[in-house]
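What you see is the complex with one protein chain gone and the rest in place.
We call the chains A and B, going by the order they appear; numbering starts again at 1 in every chain.
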Amino acid sequence: MTSADANRRTIEERIRGIEDRLDIYNLIASHPPSADTGVKAYIRSIFVEEAVLDLGGAKTAAGNETISDMSQRPAHQEAIRAGLAHFAGLPHVEIDGDRAVVTSYLQILAPHPTAEPIDVPAHGVSKGYRVHRVGANRWELVRTPQGWKIKRRTYRTLDGTEPALDILRQALAG
Amino acid sequence: MTSADANRRTIEERIRGIEDRLDIYNLIASHPPSADTGVKAYIRSIFVEEAVLDLGGAKTAAGNETISDMSQRPAHQEAIRAGLAHFAGLPHVEIDGDRAVVTSYLQILAPHPTAEPIDVPAHGVSKGYRVHRVGANRWELVRTPQGWKIKRRTYRTLDGTEPALDILRQALAG
Partner (left out) sequence: MTSADANRRTIEERIRGIEDRLDIYNLIASHPPSADTGVKAYIRSIFVEEAVLDLGGAKTAAGNETISDMSQRPAHQEAIRAGLAHFAGLPHVEIDGDRAVVTSYLQILAPHPTAEPIDVPAHGVSKGYRVHRVGANRWELVRTPQGWKIKRRTYRTLDGTEPALDILRQALAG
């Protein structure tokens, strides 16, 4: 945002743009709590009806009903009971009118099942957590009468292959 | 925030709400530096006098003097000298007038004492860090004449048990 850009917009437009940004931060910040608890109604509410969730390979789901159902599968519930933590970094956000693209890093952590317990002074004894996956998300959002919602979420593991690098490069080209 | 909500508030109210949000982001962002250095005066300043810190089990402290004293204990200072890193994810923030609730993920990391050193090209050789704990924070904040301060911080380890899941679910219900 340069001064020239700011000068071309009204106060109302500028405040609206800022509120959009903050609404989007909260939407992205709500993803880890929703994934780590599996609250289906909430997950359904943040995707548009025809949304697509593309986690790579065969792990694709279409529709907010199907996407939110994924959190109810026994395997996902088992992961939650074992201690599951989605951890979101600072996202990069680009808003263009009623659409926005967010690029964010995500870690998926779980308690380490086999490591030796270690004592960190004043912080107790713990086997620690494993960082199971680290990946890049591309969130394509749309403004709706009920606020910003997810139209498409694409996630790729950061393993040196092109799909993840492509997501990151697109953030820089925005 | 829907358009209807925005329309009911004045420009002044909307800007104030945005500034509140940004002040709160900085408050939460200052927690890791305060914990990892143990600067008592700063820690005391960000809690209200009657604040409660509830870290689970018996680890509860009442009053900003007592809370800030915790950073001065020999065990905490020992952890700092060994390399302690509190790492904060993107927080979820809900403001309601002069009160706010923040839900955030936190990692507590420390240098790995026993792992084999590994060379990452262009990034040196390191034994790496252990993720000692991952947990959920619920921060209950209040507006004071000196800015937003912490009235209660509740932290629970994300180990699949209900206390941590409860903190996360409350963020989704906001």
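Going forward, a residue touches a chain if its C-beta (ideal position, glycine included) is under 8 Å from a C-beta of that chain, and two chains touch if they have at least 3 such contacts.
Just so it is clear, the model here is predicted, and its values are computed rather than measured.
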| item | value |
| --- | --- |
| Residue of B:T37, B:Q72 or B:T161 in touch with the missing chain, whole complex considered | B:T37 |
| Of A:V48, A:I118 or A:V131, the one touching the omitted chain in the full complex | A:V131 |
| Touch criterion as defined above, residue of A:L27, A:L53, A:I67 or A:I108 at the omitted chain | A:I108 |
| Among B:V48, B:I80, B:V101 or B:V142, residue touching the chain not depicted | B:I80 |
| Residues from chain B at the interface with the omitted partner, ascending | 11-12, 15-16, 18-19, 22-23, 25-26, 28-30, 32-34, 36-37, 39, 42, 80-85, 87-91, 104, 109, 111, 116, 118, 120-124, 126, 128-131, 145-147 |
| Contact set of chain A toward the excluded chain (per top definition) | 1-3, 6, 11, 14-15, 18, 21, 70, 73, 75-76, 78-79, 82, 84, 89-94, 103, 105, 107-108, 110, 113-114, 130-134, 136, 157-160, 165, 168-169, 171-172 |
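Assume only the chains that are shown with their structure count from here on.
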| item | value |
| --- | --- |
| Interchain centroid distance [CA atoms averaged], chain A/chain B, Å | 20 |
